[in-house]
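Handing you a structure now.
One protein chain omitted, others in place.
Let's turn to chain A:
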Amino acid sequence: MSIHIEKLNYVYQSGTPFSHRALTDVSLDIADNTYTAIIGHTGSGKSTLLQHLNGLLKPTSGSLTVENNKITAETKNKELNDLRRHVGFVFQFPEAQLFEETVLKDIAFAPKNFGKSDEEAEQIAVKMAKLVGLPDSVLQKSPFELSGGQMRRVAIAGVLAMEPQILVLDEPTAGLDPKGRLEMMEMFDRLHKEQHLTIILVTHQMNDVANYADHVIVMEKGRVIADSQPAEIFSDPEWLKAHHLGLPQTTAFAAKLQQQGVPFKTLPLTEAQLAAQLADMMNEQGGGLRG
């Protein structure tokens, strides 16, 4: 499913003394089966934009089209249901949404809401629990007895159980330990590659952008200020710094090497790319770098 956003504006509490413009003239396209990262300084409007993608917010003006669903300020709330079924949304700290007696029931909650029978919903739930790496032994436990990381998995399984075509992730790894974070990001990557989910990820982790995304959108003060590929965005450290953004670890390391005179053609984004480029250079110079 592709997403097309045109001249979207959003004002919080519009028409009150507290009105606050959060998005200004946002226009962008997200193609089917891509992995898009949205980055930007805190308060730049990333979460606000995401909430439009499944109709939690409606544009104040402008429009948003997901496949054939066009959403404008006039769209009725009832019509949003169809959109929500296709767009799974993992909120920041999603474990706050757990409420059922057992893990299994909680995961099965969304499919039941969208019209699946109890048995079907449970089957899906079991499958999704496996997919996010939850052991069978926890399925009958109360979600509130689990560890934070496990609760996070239950919540994510609960969203995947809707079997969405688009998965929207708002800082899904915030507050996890490094291992948990890696596992989670690898899991989203698998979903993207194997189940062909379109993924839209908001993150402050430039490493994740470099490792997984093929499309980057940079936001600042409610506007889109850049819309391109990771390699291009990260090729300009000065520009990033001016907009309060960092470099991926590998790229930062390579940039330092470059200052020391190592001639990179393009700054590498991932460890694999760095290794490949260094190997190329060594081959060209006949191992001269080593000395």
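Just so it is clear, a residue touches a chain if its C-beta (ideal position, glycine included) is under 8 Å from a C-beta of that chain, and two chains touch if they have at least 3 such contacts; residues count from 1.
Operating definition for what follows: contacts and distances are computed from a predicted model.
> Given that one chain of this complex has been left out, which of "NAD(P)/FAD-dependent oxidoreductase", "Fumarate reductase/succinate dehydrogenase flavoprotein subunit", "Energy-coupling factor transporter transmembrane protein EcfT" or "Phosphate transport system permease protein" is its protein name according to UniProt?
Of "NAD(P)/FAD-dependent oxidoreductase", "Fumarate reductase/succinate dehydrogenase flavoprotein subunit", "Energy-coupling factor transporter transmembrane protein EcfT" or "Phosphate transport system permease protein", the absent chain's UniProt record names it "Energy-coupling factor transporter transmembrane protein EcfT".
> Looking at the full complex, which residue from A:Y35, A:F109 or A:F234 touches the chain that isn't shown here?
A:F109
> Using the document's definition of touch, tell me which of A:M1, A:V103, A:L146 or A:M162 contacts the absent chain.
Only one of A:M1, A:V103, A:L146 or A:M162 touches the chain omitted from view, namely A:M162.
> Based on the whole complex, identify which of A:G40, A:P59, A:G88 or A:P268 touches the chain you can't see.
Considering all chains, including the one not shown, the answer is A:G88.
> Take the complete complex as the reference. Which residues in chain A touch the chain that isn't displayed?
Where chain A meets the chain not shown: residues 12-13, 16-18, 51, 54, 56, 77-78, 81, 84-85, 87-89, 91, 94, 96-99, 109-110, 113-114, 144, 158-159, 162.
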